[in-house]
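Take a look at chain A:
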Amino acid sequence: MHRDHPEVFPERYAHSSAEVRPDGRRRALRIGLGGPVGSGKTATVAALCRTLRDRLAIGVVTNDIYTREDAEFLLRSAVLPPERIVGVETGACPHTAIRDDISANLEAVEDLEDAVGPLDLVLVESGGDNLTATFSKGLVDAQIFVIDVAGGDDIPRKGGPGVTTADLLVVNKTDLAPHVGADLDRMARDAAAQRGALPVVFTSVTRGDGIAPVAAWIGERLTAWTA
Partner candidate 1 sequence: MTDLTERTAGAGAGAGAGAGAGAGAGTGTGHRGPGTAAGRGAAPTAVVGATTAPDAVPRTDAAARGSGVGAEDAARGSGVGADDAPGSGALAALLLLSDGRFPAGGHAHSGGAEAAVADGRVRDAAGLADFCRGRLHTAGLVAAALAAAATAGLDPLVLDDAADARTPSLALRTVSRRLGRQLMRAARATWPSGELDGLAAARPRGAHQPVVLGLTARAAHLRPLDAAYAAAYESVAGPATAAVRLLSLDPFHCAAVLARLAPQIDTTARAAADAAAGALTHGPAALPAASAPLLDISAEHHAAWPVRLFAS
Partner candidate 2 sequence: MTVTAAARIGAVRDRAGGTSLPVLAGAGPVALRRTRAAREGWARVTVVGAMSAPLGGDRLRIDVDVAAGARLTVDSAAATVSLPDLAGRPAFYDVRLTVAEGAELHWLPEPVIAACGSDLRMHTRVRLGAGARLVLREELVLGRHGEATGDLTSRLTVEHDGRTLLDQALAFGPGAAPGWDGPAVLGPHRTLGQLLLVPPPALPPDVSLPPLTSLTPLAGPGLLLTSTSPRPAFSRTAAALTRA
């Protein structure tokens, strides 16, 4: 294995997101997806894979607290070959695995690239969580926070690190807004107040081309990453 040949740099371990792999290639862009249970993180990952897989080599690491559930959902929906999807156990603490002790996720991300060859994009999906979960910068290059209108239109107002600091906020299931009495304008105003210039997408990722704005945002990130 080439993982730790003698010339390896200790700082690779300090800065886990070191951009160059030990073999000299630039590693994949890593995007974290977090958000409350049921907001559509896994659906977003599945839709991104379907949209981007013809253009990009993609891998997925899932952190569901019930380890393999999301991985198996992705496998069943056949969005990627099974070897491109790995699960990480989080010891019932999904926050910890993406923020405080990222070592298992780093192993998973690097093993994935080692196993299936060069990747352009690795999506790291957090376990379903609450509003305070964020990804460590040591693990991902950018993060998307997914909430949905059915979870309450006051979520953007409540803020929390996920809503406030995520590089992209996705407000999902907008098609349900009339049914659950969610005020999308209010959500947009609250989000802008919390996030300043950081982008927000209102969409339904499983409807039609609903994933397009998210995929476009990732495309921009990828362009900047490979520039």
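Operating definition for what follows: a residue touches a chain if its C-beta (ideal position, glycine included) is under 8 Å from a C-beta of that chain, and two chains touch if they have at least 3 such contacts; residues count from 1.
Picked so that all candidates are chains of the complex that A comes from, given by their letters.
Quick caveat: nothing in here was measured; it's all calculated off a predicted structure.
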Handout entry: Touch assignment for chain A within the complex, options 1 or 2
Key = 1
Problem - In the complex, chain A residues that touch candidate 1 - result: 1-6, 8, 10-11, 13-14, 16, 65-69, 88-93, 96-97, 100-104, 106-107
